[in-house]
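All protein chains of the complex are present and in place, except for one that has been dropped.
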Amino acid sequence: MERLDGNAIGGMLFYVFGREMTMARAECGHCGARGPLAECEVYLGGPGVVVRCRVCHNVLMVLVEVREMICVDLGGLGALDLSAGASDQSVS
Amino acid sequence: MAGAAVLGRLTWRVATVTRVVEETPRVRTLELEIPGWSGHIAGQHVDVRLTAEDGYRAERAYSLASAPGEAPVITVERLEDGEVSPYLTQEVRPGDAFEVRGPIGGYFVWRPDDGGPLFLAAGGSGVAPMRAILRQRRNIMSEVRARLLYSSRTIEDVIYRAELDEEEVVHTLTRAQPPGWTGYARRVDADLLRKVAWPAGDVPLAFVCGPTSFVESVAAGLVELGYAPGRVKTERFGATGGR
Partner (left out) sequence: MSVISRGFRGRRRDAEDNPARVPPGQSVTRDFPVLSAGATPHTPLDQWTFSIENGGLLRKWTWEEFRALPREPVTADIHCVTRWSKLDTTWEGVSIDTLLDQVDHDASFMLAFCDGGYTTNLPLEDVTGGKAWIVYTYEGEPLDPEHGGPARLLVPHLYFWKSAKWVRGLRLLDEDEPGFWETHGYHMYGDPWREQRYSGD
């Protein structure tokens, strides 16, 4: 399975964060690159989900479903801006 | 985490298949009845969850191919080594049920107020969310210009072919072409994009969906033509076209 993007885990992210997250802007803790989660690299790794920076490929987030819970590691993020709109579009 | 906020809109719900349409030898469209469905925005998807009798589960995401206001519809391509797609394309009959969660997505969406002109680029089953966008545009009689660049392996693999004949579509057939074919016959490259995409000066809004390699190549190509990166939306399916 090739790499996907944040759109593929939109449902899981909504479940974890309680809201739509594909437009949230992630900042890579390693290289500082910023972009919507929808555009981050996503690997459905089998044991879990790995989200990586599109620019430097460092791990941003790891999500693992352990029994009925989802364990989330956000350690690779420098920042996660939940207030971000998508782009120049007038998307509310 | 506010547990209560998670429930409601994004819980798993039962979807019953009301109709199965054979689009191509490998592709089926499933029309769904989902009690409590409150509509969606063009471009959004649902997560589909299948549970076997012994409790084994598999989950995949599928774009909604219907326009807002229409009954929810998904289009599924059978992947050779797939776990969910062979079931959805070969086994499922009207009356069968599975669980769905959605609609999901806030990035890869088009609302009529977003305007255009719209440039849509689809590879294989990536055309599904484009159908939602085009039907939405048609249903509201929008005056926004829209053009779809649609890459398929052969003419037999073109999904929604009759319906798309009503739209402005540029096809490219990458593996084989029918006799007398005068259209494009290669993978989308910079030259093809330059000829087909709206000029960057029109400040278009682009949506690109399909296999990862298709999406990355086309998105990069559009940015190179001068499209604003923030106005090129991408959604990657797996290597062979599903997710």
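To keep things simple, chains are lettered A and B as they appear, and every chain counts its residues starting from 1.
One rule holds in what follows: contacts are C-beta pairs under 8 Å (C-beta built on N, C-alpha and C of every residue); 3 or more make two chains touch, one makes a residue touch a chain.
Just so you know, these numbers come straight off a predicted model, no measurement behind them.
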Selected from B:A71, B:A97 or B:A176 as touching the chain missing from the view: B:A97
Residue touching the undisplayed chain, where the options are B:V20, B:L50 or B:V144: B:L50
Residue ranges of subunit A at the interface with the undisplayed chain: 1, 3, 41, 43-48, 50, 52, 57, 59, 62, 64, 66-67, 71, 73
Contact set of subunit B toward the excluded chain (per top definition): 12, 14, 49-53, 55-58, 81-84, 87, 91, 96-99
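The rule we apply is simple: only the chains that are shown with their structure count from here on.
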Cα-centroid distance, subunit A relative to subunit B, in whole angstrom: 21
Subunit B-facing residues of subunit A, complex: 1-8, 10-11, 14-20, 22-23, 36-39, 86-91
Residues of subunit B that touch subunit A when the two form their complex: 1-2, 5-6, 10, 45, 47, 61, 101-102, 104-109, 111, 113-114, 205, 211-213, 228, 230-231, 233-239, 243
